[in-house]
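Following: one structure in structure tokens, then a few remarks.
Yeah, one chain of the complex is gone here, protein chain that is, but the others are all in their spots.
Let's turn to chain A:
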């Protein structure tokens, strides 16, 4: 993949020309941004109902004060600083300030329970912890019963903190004041530490979500982050004029690359919402030009739109359907710059006026220039919906160990079933067994304190195993991912078993939130399904179906009938692919509870943990295969405050029709 590196879209400041030798760390880039974009907004946060903003110059002052304060508290080079909180400028500043002191920032998932937090804090031996609020402080104090070595706790939000023991606990603003007061004394030390940072210093450490086993600490150097940010910012022509909304978990590598790496490389503005619940409103107010979201966010938005359209008046519904048909037909072609007839252009123009424009505005996508989705496969209907509105939504494929980017889709070559071509600077190869390997400047340094895992993942030449099976399409050179390599198995008759492939097809239905397909080493495939409470609940309301709980709705015969239709449709589509025809689902059940990270059934990034599910729901798995029509089960659940409870339920098991012959007998639905 070659492409011109200098494209001038946003004036002469788009392509940073400063000599490379001086820009080998995030603090160095910060200083460059102050010199170059000093009075432009760097961070915004909505607080007290108003967007508060900080220019690069102001942000740099805040960060420096915080770094000085951390020095005053005794932060040493090589210390680990954990950051636990929602997306706030102060927390991004905390990460950069830690780097200035030669320490290593470790952002954690704020919704993690104390137990999970204990493992991570103990594993890296964090000495400083920056907490968002009282809730996080409480968790850290709980963790301290088992983990030693936490020296200082700093908190952003002062609320409710008055009664705590403050001997080694400080408010972030107080740490900054301390830092400002001690500037004279500590500035030489801080400057020396900043100067000591080079391309190979650790930039950040991020814990993988861990679909199997304990999380691993991925060490990423300045080289990894800065090279990747630079290459990918050029790929999409990002400039200092971009606006992004930072709302994804700070512990996730994507947020670090977008809100720290690319933001500081390109000098664009990071906007932090008021809170998780105000995200949609805040996004509409900001109108980001560059946006990233996992498929479930796009799915969720589409579901909301569809639900609202179903409740809308007849005329509005007609208008919506009429113009969405036009959009579906010609929208993607217009976006890709392909020729479109005059009449269609006119209809699309009208649609833009009446439907697409207002809809994009409602979704906060009015100004979007580049949008990405990744993490999971996205349904073709969902993908096309956004593209037909004129939103340049693309896919990328990546992982923490690669500093996100492995492949991504160039403008004009976007399809829902591929993940694009290798990102600039990345080499990709496919092993004999179909596993995807890559090598890039973003390739991680190591797993912390885990040389065995490092060695088994990254070979001496720097090739990293992704654990995903895939292949390059010959015609286009785009990569297609089939499934996790270790999840791809064989059925009892030797045919290929690719659960994710089928699960994704199931999840494309709005009524299905999550699906787990079983069948490795078995005679036939079965599935456990989670309904989407929003979609199914709305359907129930419109059809006067009363239900008192999630469990009752999930077990409703009419819900089963709907889900059975979906499963049959999926079977029909799976049957078309001779290689995977054996993966059709013969029996399924609808689970009585939502799979939840708090119960360990999913990772914090909402990926299904198959081993846990197989073990925890062993009785259900048995019932799916022993032919019984229903099963009584008791399941332990964990509430948000850590208490445990029990759910009891009798689940129905439904049979489904399968299609094609391919060595299978037709099983009719009873």
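Keep this in mind: a contact is a pair of C-beta atoms (placed from the backbone, for glycine too) under 8 Å apart; a residue touches a chain by one contact, two chains touch by 3 or more; residues count from 1.
Here, contacts and distances are computed from a predicted model.
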Per UniProt, the name of the complex member that is left out, chosen from "Glutamyl-tRNA(Gln) amidotransferase subunit A", "NADH-quinone oxidoreductase subunit M", "Amino acid/amide ABC transporter ATP-binding protein 1, HAAT family" or "Cytochrome c-type biogenesis protein CcmF": "Amino acid/amide ABC transporter ATP-binding protein 1, HAAT family"
Identified contact with the non-displayed chain, of A:149, A:275, A:358 or A:578: A:275
Touching residue (missing chain; options A:47, A:310 or A:523): A:47
Where the unshown chain meets chain A, residue by residue: 47-50, 159-160, 162-163, 274-275, 277-278, 281
